[in-house]
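Missing here is one protein chain; the remaining ones are kept as they sit in the complex.
We just call them A, B and C in the order they show up, numbering each chain from 1.
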Amino acid sequence: MTIVLDILSWILLAGGSALLLIGGIGLMRMPDFYSRIQAAGLTDTLCSIMILLGLTLQADSIPLAAKLLFTLLFLMFTGPTAAHAMAKNAHHDGLEPWQSDAGGGSSKR
Amino acid sequence: MNQYIVLRVVSRLLIPVILIFALYVQFHGEYSPGGGFQAGIMFTAAFVVYSLLFGLEEVQRAFPPVAAHVLSAGGALLYIAVGYATMLLGGNFLEYKVLLPNDQAGETFGIIVIELGVGITVAAVALSLYYSFAGRFVDREAGD
Amino acid sequence: MAVGRRRWVIEALIDIVLLTLLATVGIGIVVIRNLLAVTMLSGIYSLIVAVLFVLMDAVDVALTEAAVGAGIMVILMLGTIALTTREERVHGTGHNLLAFVVVLITGAALIYATLDMPGFGDPEAPAHTHLSPRFTQDSPEEIGIPNMVTSVLASYRGIDTLGEVIVIFAAAVGVLLVLGGGAVRRRRPPTDADDPAGEGRR
Partner (left out) sequence: MFFVVAVAILVTLAFALVRAFAGPTIHDRILALNVVGTKTVLMIAVVGFIVGRPEFVDIAIVYALLNYIGIIAVLRVFEGHGLSAPPAEAEAGKKERGR
């Protein structure tokens, strides 16, 4: 039984780590703010879910597991909300999305 | 100007949770990390986020600046009062074990009370600082 | 034994990487002139420091750093920026050789002084031979609560903590004297005409 839980949690942790790295690379390599927030904001939520669930499977007591699940719940509320607010604020501020053809490249690095 | 409707809805859900978690940190400080200082700051953070999204005036109606000023002295006075109480009961200043017949229970009781005093002072002080900074900007904006 | 050794190596590696990131952030704070960006970086600094405190088993300090660094410090710094300016002004060339030499000498002296200090977690250190054993061994019986940090702070060092509370109070008095109480003056008295159905009052 424990070996099943272990394997499941390892799969979750490995998947979460992969998503983390993908998000990090996206955050660094994407050409403008909106695509960066896409990369970071989307992977953030799923990798938090996977890593915290993986840790919950390793928890040895009920209160610890409950606290990890609470952390997960709060992250699921705050993460997307913050991403939404940042994107909306940037749009409100007049930041133009980057376009691959000429023009509109105000925020291109 | 309805920019922050999502933030307002989510924050309204989260503010009670922050307040409850602050109380947990305050009164669970004997068993897990935490205590008055951390709890006071978290308590203030809940009020700050409400003010950020609903306006300073709304928060000051719930927690007037005068109350914050009085409570920031009140917490410290509660702490000192515990010290004098122990002296009246025949111990040294802040020697909690004279508070209750059982030594351990007395110590625990004294620690809980003074942590409450610390928490009240820190929360009230942090909130007054926030009022000072935010209120000044509101005044300036109205004056322009 | 082998497992403990491996864990030690892992912790040391994480420590080194985190400290490197910390130093980078510190340099960034000094170099960058946009004060909003500096506020972001100091937020990042306090987040990384909290992880380091957790690694060093200083849970209560980490919680304080979490509450203060994420909750209130960034907000107060932003309040200052909102009241003043967003760009740091540079006076002169920004290079002062004398100051650099003084900082270099002081830093070298401080690093030299650390050579005499006991190593991190050294069981023979003076701090671990006199008071710590008494606190760690006797406090559960004398005070009766499991978290020794709380018993030391609130009971053994109760007067010290009282002093800290008074310092916090005095700081608040100082800020209030400089900035004012911050009560919002109502632009107009609220009347029922503004809010006929009493919606605002729930």
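Rule of thumb we're sticking to: a contact is a pair of C-beta atoms (placed from the backbone, for glycine too) under 8 Å apart; a residue touches a chain by one contact, two chains touch by 3 or more.
The shown structure was predicted, so the numbers you read here are calculated from the model rather than taken from an experiment.
The undisplayed chain touches these shown chains across the complete complex, A, B, C.
The missing chain lies against chain A, touching residues 9-10, 13-14, 16-18, 20-21, 23-25, 27-28, 33, 36-37, 40, 44, 47-48, 51-52, 54-55, 58-59, 64, 67-68, 70-71, 74-75, 78-79, 81-83, 85-86, 89-90, 92-93, 95, 107, 109. Residues 7, 10-11, 14, 17-18, 21, 24-25, 28, 32, 34, 36-37, 39-41, 43-44, 47-48, 50-51, 54-55, 57, 59, 62-63, 66-67, 70-71, 74-75, 78-79, 81-83, 187, 197, 199-200, 202 of chain C touch the missing chain (whole complex, contact as defined above).
One chain is missing from the display, and on chain B it is touched by residues 1-5, 7-9, 11, 14, 17-18, 21, 25, 32-34, 38, 42, 45, 48-49, 51-59, 130, 133-134, 137-138, 140-141.
Here is the rule we go by: only the chains that are shown with their structure count from here on.
Chain contacts in this assembly form an open path, with each chain touching only its neighbours along a single line.
By count of C-beta pairs in contact, B-C exceeds the other of the chain pairs B-C and A-B. Among the other chains, A has the CA centre that is most remote from the centre of chain B.
Chain A and chain C have Cα centroids separated by 27 Å.
Chain centres here are Cα averages; for chain B and chain C they lie 18 Å apart.
Taking the mean of the C-alpha atoms as each chain's centre, chain A and chain B sit 33 Å apart. The residues of chain B never reach two or more other chains; the list is empty. Looking at chain A, no residue sits in touch with two or more other chains.
Taken in their complex, chain C has these residues touching chain B: 59-60, 62-64, 66-68, 71-72, 75-76, 79-80, 82-83, 141-147, 149-151, 153-155, 158-159, 161-162, 165-166, 168-169, 171-172, 175-176, 179-187. By the touch criterion given at the top, residues 25, 29-35, 37-38, 41-42, 44-45, 48, 56-57, 60, 64-66, 69, 72-73, 75-76, 79-80, 83, 93-94, 96, 103-105, 107-108, 110-111, 114-115, 117-118, 121-122, 124-126, 128-140, 142 of chain B touch chain C in their complex.
Touching chain B in their complex are the following residues of chain A: 74, 77-78, 81, 84-85, 88-89, 92.
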